[in-house]
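A protein chain is absent from this complex, but the other protein chains hold their places.
Chain nomenclature is as follows: A and B, assigned in order of appearance, with residue numbering initiated at 1 for each chain independently.
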Amino acid sequence: MKYISEFREKNLVNRLSGRIAKVASKIKREIRLMEVCGTHAMAILRYGIKELLPPWIKLISGPGCPVCVTPNQYIDEACTYAKEGFLVTTFGDMMRVPGSRSSLVQEKAKGGKIKVVYSTMEALEIAELHPQEKVVFLGVGFETTAPTVATSLILAKKKKITNYMILSGHKLIPPAMEALLEEGEVKIDGFLCPGHVSAITGSQVYDFIARKFGVPCVVAGFEPVDILQGIYLLLCQIAKSEAKVENEYDRVVKPEGNLKARSLMEEVFRVEPSIWRGMGVIDKSGLEIRKEYSQHDVRARYPVKVTSSNNKKGCRCGEILKGVIEPPDCPLFGDVCNPSRPLGPCMVSIEGTCNIYYRFSSKVKI
Amino acid sequence: MCLAIPVKLTKIEGEIGWVEMGGVKRKINLFLLSDVKVGDYVLLHAGFAISKVEEKEAEELLNLLSQMDANP
Partner (left out) sequence: MKDVIRLAHGNGGKLSWQLIKEIFLPILSNPHLAPLRDSAIVEVEGKKIAFTTDSYVVKPIFFPGGDIGKLAISGTVNDLTVMGAKPLFISCGLIIEEGFPIPTLKRVITSLQETAKNVGVTVVTGDTKVVEKGSADEIFINTSGIGIVLPEANLDPERIKVGDHILINGSIGEHAIAVLSQRQELGFEVPAKSDCAPLFDLINEVRSFLTCIKFMRDATRGGVAGVLNEIVQGEDFGIELWEDEIPVREETFAVCELLGLDPLYLANEGKILIFVEKERSLDLLSHLHHHPLGKDTRIIGEVVSEPRGKVYLETTIGTKRILDLLVEDQLPRIC
């Protein structure tokens, strides 16, 4: 078994569609299921999953794109470091996100030393090979990515690669889910929980959502069969007025998650409040670098001052990120704001709700 | 960026592993996993193995689903 095509089998998809239709017919009201992972949003649209669901079952996107929820301030800091001659290393999806005045791709065009890498290990290697460079890695991402950054910091400290630093922008998903429910601005009947974040955190982290808010949670993988089974399990709970955490993705996710990864994160990072674009400050939702690793914290060693401004006028990324509106509800969507001329991060990032919607949805008005 | 792919471990050298998928070979970091052996499938994300992929659970799910009524 290779774990990919088996979970894309048309025949299993058809069976699941049938089961979903049957359980949905017992629920006679609009149901809104939220996914909080850009990779889920992409898979849902890439495979046309919405087509398989009855019209009263809605899938909405939440703040699951780490690049999209990163505030302007972070981009402004990154651009400033680039301007000041640091060698900025980053995952590709950060390159085009607009800050208050500039973006990394623009800084690169102006001569900034900016390199796209696929792994923190590459960034660390660059720092090791070029001791004269001040190398900064842009630590953006949720719990899936944070352990890989933590590892690079532990190795940097061990090998005394003092020119390797992190600009930490990591955020945690469960607090954002809680914030959405506390705010109550958007009705959420169930969460499709992110499979790969959960591989690290474990499925138990969502227990409080079910307990405190009575909202069903199912941890799901990313193949069409996983997503449909996840939706099916959520609908079954809703039909029985239950609220618990179930794990569809148990071939990867354990209740306690990846304990080693979690302990590495604990060693390197401390949990702090964090600003989420569109949602403001969320308590205990961000990761900052601990004092013991401050030599590798670029903010501690080379603080920069930035003055950041808000989003472009009319941009409603904030509401998109909370699932309050869908991309076509934003007046700028399509004509004014599209992947060729993105105004907000939801359109810039390849995992942004607006970008995905534009690329994959047939309802786009041109 | 939660893109992660199941790949097969073909060689282990300390904390570095070699994985294979469809003929493509890649070196990855095993720092985040403690209990893996050659032949295991792991989930690859940003150059790291972040989890094992358990065959037993995968097969159980597929069996469960294929036994579902096609027309309930």
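Methods note: a residue touches a chain if its C-beta (ideal position, glycine included) is under 8 Å from a C-beta of that chain, and two chains touch if they have at least 3 such contacts.
All values reported here derive from a predicted model rather than from experimental measurement.
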| item | value |
| --- | --- |
| Touched by the hidden chain, restricted to displayed chains | A, B |
| Residue numbers in chain B that touch the chain omitted from display | 3, 5, 7, 21-27, 44, 47 |
| Footprint left on chain A by the chain that the document does not show | 4, 8, 10, 13-14, 45-49, 51-52, 96, 105, 109, 117-118, 122, 224, 339-340, 358-362, 364 |
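The working rule: only the chains that are shown with their structure count from here on.
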| item | value |
| --- | --- |
| Approximate Å spacing (C-alpha centroids) for the pair chain A, chain B | 21 |
| Contact footprint of chain A on chain B as seen in their complex | 1-6, 8, 21, 29, 31-34, 41, 43, 45-48, 50-55, 57-59, 61-62, 65-66, 68-72 |
| In the complex with chain B, residue positions of chain A that touch it | 1-4, 6-7, 11-12, 14-16, 18-19, 22, 37-39, 66-67, 91, 93, 118-122, 141-142, 144-145, 147-148, 151, 155, 194-197, 199-200, 222, 225, 229, 248, 250-253, 258, 260-261, 264, 351 |
